[in-house]
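Just one protein chain is left out here, and the rest sit where they should.
The chains carry the letters A and B, assigned in the order they are written, with residues numbered from 1 in each.
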Amino acid sequence: MDFLLSVIQDPNARWVIAGCFLLGISSGVLGCFAFLRKQSLMGDVIAHAALPGICLAFMLQGEKNTMLFMLGALGTGLLGTWCVHSIVRHSRIKSDTALGIVLSVFFGFGTVLLTGIAQTGAANQSGLDAFLFGKAASLVQADVSMMATTAGILLVLVLLLFKEFKLLCFDSNFGRGLGFPMGILDAMVMLMIVLTVVIGLQAVGVVLMSAMLIIPPLAARYWTEKLSRMVLISGIFGAISGVFGTIISGFVPKLSTGPVIVLAAAVLFLFSMLAAPRRGLIVRQVERMRVRRRVAEERASREAERARVPYGGAVSKGGDA
Amino acid sequence: MTTAITVKDVTIAYRKKPVVQEVSFTVPEGKLVGIMGPNGAGKSTLIKGILGLLPLVSGEVSIYGKPYKSQRKLIGYVPQRESVDWDFPTNALDVVLMGRYGHAGMFRRLRAYDKEFAYACLEKVGMADYAKRQISQLSGGQQQRVFLARALAQDAHVYFMDEPFTGVDAATEKAIVLLLEELKSQGKTVLVVHHDLQTVNEYFDWLLLMNIRKVAFGPTSEVFVPDNLQEAYGGKLLFQKSAAYNAQ
């Protein structure tokens, strides 16, 4: 308890928690659109593809510059999504294979750059390692301000274009028939997802960031049938995971924040999958048992009925024989 | 008679093979047109090409004399049911409301009028009671009707429907036919990709018979004859003869 209080009072810790809160909301919200477009794994590709970008940015600057890192991540992240789409469009390679190719090759190239930088003995290179598995503790006010601005823009866009995004996810052909610029909207959502990934990289790391785009929306889906509510709940779940994961990992200095945040989200998911009121597994199982019992009862009463009226004729009342 | 749709020399290819080849036809306003052909004849592809959902290798399309791109507000579209994931978190009314998005435009919210209009469209297809129902809980026929209601909500002049009769129950089929009649009486033009030879004569005034290329186009009585059917379907002589026989 004392630790918790000291954490909240520590101004540094406040920035860290604020940052993880923002990352949680944005990944929860944007993750819904990726989820509904069946592009959850694209987030994984974007995150892994970001690594070479961050390294290249470092090679340009020579020291930790979060803004530049984010731009680098954005650049190669977008390049990665473009590669995936190109491969699928221009060859007979299917999308899952394309995802696997881009993910591993970009990341592999990123490790080449990473080790290359390590060889140059740049002592400040420790800033880069944090991006592998996340080091929320390295967040400073400047970082969080940038995260807040970006998250703010993303959320406003989602609000303004909610019905357009809904159309994009549900029936994009129809939308195009209506005359909406589906291609542009598609690119926009992709860009917004990349930005979301970039926001969260410092806290969760490239390897696990995709989990934050997948798990909160999946958990939220169990609680509602309305898209607007799903997006809201997902954002909240993401925020909770971010905050709690960071605080818990703060207790153990050896732990990176990324995996703990992901595990917090996973716990929320398990809980949702089991216990959600209408779609949860426990409720469904109970319902199934109830239906089974009712069917059995009905059958039993029908059997009893038949026993009283042996030849299926009219039921004799009283003592007519 | 005003021309509603003009299709000129449209060719659409998938990889190296042409799927629709040099198809041309002109649809006058107010006609109910069926599009028929064997599997793989390019019927669905043709519709998607006309609506700009697939690129044309060659040819052009105009709606009321202008290129279709500038006439979006006049066009209504009912895609195939499989084109959509029915597990999406939304209800029937919401889907129909999507038909109003075109009128609302980007960035704008829908107004109360849009909601009322959508509701009225649901009533027209007999689905008003299901307005708040999650779409995954609807039967195939109900889903089709929701799609139709959405197209109605677009308040268009020219409608394109892709296999609306496929996999629906008898009641829904009747409902769709009544709807088509009503649209026709309002002077709207409707193109319907169809698959059932038995009902062609009953449902459609005009017919486009195709198998990658156009076989014939015109009033059903003229087009739906054994020679044309033979050319389009090739081989199923017996079946064709009796269907065309009933047509006479």
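Going forward, a residue touches a chain if its C-beta (ideal position, glycine included) is under 8 Å from a C-beta of that chain, and two chains touch if they have at least 3 such contacts.
Note that in this section contacts and distances are computed from a predicted model.
Think of the chain that is not pictured: of "PadR family transcriptional regulator", "Acyl dehydratase", "Spore germination protein KB" or "Metal ABC transporter permease", UniProt labels it "Metal ABC transporter permease".
Only one residue in the set A:214, A:233 or A:247 touches the chain that does not appear here, and it is A:214. Of the listed residues A:54, A:73 or A:103, the one in contact with the hidden chain in the full complex is A:103. The missing chain, though absent from the display, is touched by one residue of A:68, A:93, A:188 or A:236; that residue is A:93. Among A:112, A:142 or A:300, only A:112 touches the chain left out of the display. Seen from chain B, the chain kept out of the figure touches residues 11, 13, 16, 22, 57-58, 87. Residues of chain A in contact with the chain left out of this view: 35, 38-41, 43-44, 48, 87, 90-94, 96-97, 99-101, 103-105, 107-116, 119, 129, 132-133, 207-208, 210-211, 214-215, 217-218, 252, 254-256, 258-260, 262-263, 266, 269, 273, 279, 281.
Quick note on the criterion: only the chains that are shown with their structure count from here on.
Averaging C-alpha coordinates per chain places the centre of chain A 38 Å away from that of chain B.
Those residues of chain B that touch chain A in the shared complex are 48, 51-53, 72-73, 75, 77, 79, 83-85, 88-91, 95, 98, 101-102, 104, 106-107, 109-110, 134, 150, 154.
Here chain A touches chain B in the complex through residues 36, 160-161, 163-164, 166-167, 169-171, 173-180, 221, 224-227, 230, going by the rule given at the top.
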